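Left out: one protein chain. Kept in place: all the others.
Letters A, B, C and D mark the chains as written, and numbering starts fresh at 1 in each.
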Amino acid sequence: MLLQTEEKRNGNPRNIEDGVILSLRGVKKHFGGLKAVDGVDMTLNKTEILGLIGPNGAGKTTLLNTISGLLMPDGGEITFRGISITSLPAFKRAKLGIARTFQIAKPFGLLTVEENILIGLGCKLHGHISSLFQNCRKQEILQKARDIINMIGLYDCKDQPASSLPIGLLRKLEIGRALAANPSLLLLDEPAAGLNNQERNELAGLVRTIREEGISIILIEHSMSFVMNLSDRIVVLHRGRKIAEGSPSDVANDPLVIEVYLGTKGGKYAS
Amino acid sequence: MTFGYILSICTFASIYAILILGLNILTGYTKQVSLGHAAFFAIGAYAQALLVTKAGLTFWSALPLSIVLSMAIGIVMGLPSLRVSDDFLVLTTIGLNFIVMGITEYFDFFGGAMGIIGINVPSFMGHPLGTTGYFVVTLIFLMLAIYISYFFSKTWGRLAMEATGEDEQAAQALGINTALYKIYAFALSSAFTGLAGALWAHSIGSLFPRNFSFEMSVLFLSMLVFGGLGTIRGAIFGAFFLYLLPECFRFIESYRMLVYGALLTVIVILQPNGMLGRGGLLDGCFFKLKKRGTETQGISKMG
Amino acid sequence: MLLNVQDVEIAYGRIKVLWGISLYVGDSEIVALVGANGAGKSTLIKGIMGLVPLQRGSITFSDHDVSKKPPWEKAKMGIAYIPEGGRVFPDLTVEENLMLTANLRKETLNVKAQLDLIYSLFPVLKERGFQKAGTLSGGERQMLAIGRALMSKPKLLLIDEVSMGLMPKLVTEVFETLKSLKAYGISMLITEQNVPEALAISDRGYVLENGRISLGGQADELLKSERVKTSFLGL
Amino acid sequence: QQTVKIGFITPLTGFAAADGYSSLESAKLAVDYVNEHGGIKGKKLELVSYDDACQPDQASALTKKLIENDKVVVMISGSYSSPSRAAAVICQQAKVPFTSTYAVHPSIVEAGEYCHRIGMAAPIQGRTGGYFAARELAAKRIALLIMNNDFGVSLAEAFKETAIKLGAQIVYEKKYPLGETEFRSYLNAIKAANPDLIYAPGYYNEAANIVSQAREVGLKCWLMGDEGYDSPKFIELAKSAANGVFITTDLNRDSDRPMTQYFLKNYKKRTNIDADMVGASAFDAVMLVSHILNKVGTDANKIIQYWDTIKNFEDCATGPILMFQNRSAIRPMDIQIVLNNKFRYFYRYYEPEVIYLGKGSEGK
């Protein structure tokens, strides 16, 4: 079964060299004896939305962490816009233009919504010694922050501490904060978890808008309707390995994916 | 009138206020809880004392050097915070007290157990400063420290430090070099503390290792938490209040510290965010440097 | 009536989250509680369990007033709680996790039989019996959480967001398991984001909006109602 | 003005509270004595005291308060060296006569001509110990176990210098911090060095542990301490191990001098505790100050002028004060030994080379 998929994948190599923004080659991450990510090859094109799915514990979040730099891969190579970022720390990758959200939302709870966004806006400046002297509340900066707050629809609570927001708004705040960092690649880890359908639809709209701004997106989701509708392409992970890749419908029909992930009712996503 | 006494008490309180403003940058903003600020205080005091007594510098020429020196040592002492976090860091900073005390006590270069004597009264334009003069000098430095703190509270640096304190991973994902900002925080904090130490050395005139005990560090953290972690007004209020409180209880003489300890406990229990922190008893009584909501208050988990 | 919640109000500090909630759960009944984020579903469940204090209102369980009882006494009376996100005791082994609850009711319970029952429901837990619970996968943890709650042979299960973060395959499995539990005479109050699936296994349901119950009724009727359709099913 | 006020600072809270209590009660005892015997030229003597918690910043602020607010004519510090020094500097600036009681740090009198010391100067006491150990006891191999504060260190320095000069050899030397309780590892090492005598300058709390643990690990050599041991608490804590320990002190309990007996008896009556050296120093300070005030009145300059000319002052609990040399009290030096759980008189030095400050650095 596994073999079959390998063949199939190798059989249809996608030739997208010029448009590639991110490529992973043989990325590995081990925790003790556990191979959380075990040699994953993957590419991402400009302005593409790539869905990343797989069973619980497949290594999706871990893979995302190695891309954003919160974890250093134990092997393999990661290239972002032609630069090898394999051994760069997270904050440098963020400056290069990789932004992310977290599966368990990590707002700066004591800071207000506006300040959360400001921190994102300061992405390029953070770390310079001059950051200790420069005022972050200049008019034009506040204006930028306000634009982003409007875009994610949090204007009403911009002066509230982030910890007082409910999950749904927190996820939007996280996306806003990531956008403020002016990324060219956005990594979203289960942004729709804990949202209801209406909120999911709004979120899907937001994700599309972001893509239209020219930002590429990797999207991890367990909500099939969400990820199938949004993604241009889907990669399936299982036990740290890539077991399938292709268009949403291809993946949804893949028997291996149905067996390990979608379950018997998986077929209904195939359309 | 007890003018000299009050001035003298206020001089010490102002010195502590400068220190607490420094502690606020480290513990209030960056959430690196420090129970070792007596050590940083000692470093500033000793640096100044050595420069004045051994190198023969004047108060004014030694002061910038002491601050820079404290900052440099503060950076070195901050290095453990890059590896150690949370409660382990708290314990590490407790250790700094004992290590610095041990070193000053056991190396004759630092005066050893005999301490450093004869740190002269600073003079200004050739005239030695009296109690009043020195109080004015401290007050000016306190104003300067407040101004710098206020200015700093509006910079990117403070935002980055707060982000580092709240969630390191999220901060890194937004381009913040959290290690660097922790070090910045240690540097700034120890610069303030070093300044306070130097001022203290001159107002006492002599230094002994045991002057800088762990209990003092506890007092410093209490001052900050009592006033309101993460706020400038809280830092100043806490320093003045908790330093003057035992003085106010002079009339009950030997029950003084009992009452002080009990009061400290009761107030922290009733006002866990500090008197001037969010929701504190006096929140809003004093003029605020910024409108509500933009100044953040310390109500997060430790570390 | 097994559980009767009357006019309950709950606040976090000064912020009120729930306003005058009244609902009931009958014997051997599955009741779904659906609502948007932050509507207060988790808060209500915690309030029923006694993990957050009630500001007003009363809760009766099997005709006893339990409004002021601490959670452990409610647990002994037969209420079990499965919190959000498959929380288990990570450093205890699977078996210790299970035995913990059962041990408290040793006198009235046949522990061995109960354990066998859990293992027959979730064979995978038997395989992992001596593994630390923290090393289980997300789905296994969720099963352990359910198993742990069932060990004390509860009369009422309070389940918060059982499907959150689970892969589609597991979501189906877990819901089927819950449904099968009805056969053992266990009532359930479940909250869910996954409204259609939740209502599909439920007898009745309530819609919680901004801390108030805005709609309640038979599950199939709710599924058909306009309000649910527009705001939860995205139709 | 109805009373003559003298200021007193002492630690009543914190780790040094026991010494503060002794010195305050003794000072009060002395004040009562003075007032019963006519006060200061008919006026009552009044003691104004504050708790400095052994902190120099509090000491300096309180000294200001005493001088400005309470208008004291003389300041007495019943505190340790660090607060005493801070207070001395303030008094020197304010030109108010000052004296420390038992604090030994040389810098206290160095603060200026207004600052004096009632207790024994460390160089003298250390030297006395050295003479006794190396000359009288003929100890050849000496181990030093030194409390690491100004007190222990300055005693040890003078002791060492003298002992080496007299031909003894230092076979072991180690400092321990204030508050240490566990000495077995030091003592085992000392045992290996096989000394004739251990000199362990420090306070009675630590000393009691040193002495009893020394006996426990089987050290049979002489043990020698200083006036810091001079408290009945030392014997209570060290129990029978205290027997045979020599100390250098100036409070001779076997003396038949009336003032000594008055102090010992009335202190016990007043506090229900046996008197110690710390208290005796404070008692003497008040006695001496009131003597001076009775002689020359409250003028600061007259006070300090007279102070330096005092000879053979007998109205004190400790050995008579022969004179003030460099503003430090000079008196014959006593060696006492603990026998049958009591401090007993053993030997007294009058030799000038022992009891006077030398010309060199120690004179300062």
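We adopt the following convention: contacts are C-beta pairs under 8 Å (C-beta built on N, C-alpha and C of every residue); 3 or more make two chains touch, one makes a residue touch a chain.
The criterion applied here is as follows: contacts and distances are computed from a predicted model.
A chain of the complex is left out here; the name its UniProt entry carries, from "Anti-sigma regulatory factor", "Amino acid/amide ABC transporter membrane protein 1, HAAT family", "PotF_1 protein" or "Dihydroorotate dehydrogenase", is "Amino acid/amide ABC transporter membrane protein 1, HAAT family". Within the entire complex, contacts from the absent chain reach the displayed chains B, C, D. Across B:221, B:239 or B:276, the single residue that touches the chain missing here is B:221.
Checked against the hidden chain, the listed residues C:105, C:126, C:182 or C:229 yield one contact partner: C:105. Considering the whole complex, the residue from D:152, D:177, D:319 or D:332 that touches the absent chain is D:177. Only one of D:100, D:154 or D:209 touches the chain withheld from this view, namely D:209.
Against the chain not displayed here, chain D makes contact via residues 13-15, 17-18, 20-21, 148, 172, 174-177, 179-182, 184-186, 188-189, 205, 208-209, 212, 216-218, 233, 236-239, 273. Chain C meets the missing chain through residues 49-51, 70-72, 74-76, 80-81, 83, 87-92, 96, 99-101, 103-105, 148, 152. In the full complex, chain B contacts the hidden chain through residues 33, 80, 83-85, 87-88, 90-92, 94-96, 98-99, 101-103, 105-106, 214-215, 218, 221-222, 225-226, 229, 254-255, 257-266, 268-269, 272-273, 298-302.
As a convention for this text, only the chains that are shown with their structure count from here on.
Note on connectivity: the fewest chain-to-chain touch steps from chain B to chain D number 1. In terms of the stated touch criterion, chain C and chain D have no partners in common.
Chain A and chain C have Cα centroids lying 31 Å from one another. The mean-CA centres of chain B and chain C are about 50 angstrom from one another, to the nearest whole unit. The geometric centre of chain A is 42 Å away from that of chain B, both derived from CA atoms. If touching chains are joined by edges, the resulting network of the protein chains shown is an open path.
Contacting chain pairs (ordered by label): A-B, A-C, B-D.
Taken together, the chain B residues at the contact with chain A in this complex read 152, 154-157, 159-160, 162-163, 166-167, 169-178, 180-181, 184, 188, 230, 292-294, 296-300.
By the touch criterion given at the top, residues 12-14, 50-51, 53, 55-57, 60-62, 64-65, 67-69, 81-82, 85-86, 89, 105, 107, 110, 148-150, 152-154, 175, 177-178 of chain D touch chain B in their complex.
For chain A in complex with chain B, the residues that touch the partner chain are 68-70, 89-92, 94-95, 99-100, 102, 106-112, 114-115, 118-120, 122-127, 131-137, 159-161, 177-178, 181.
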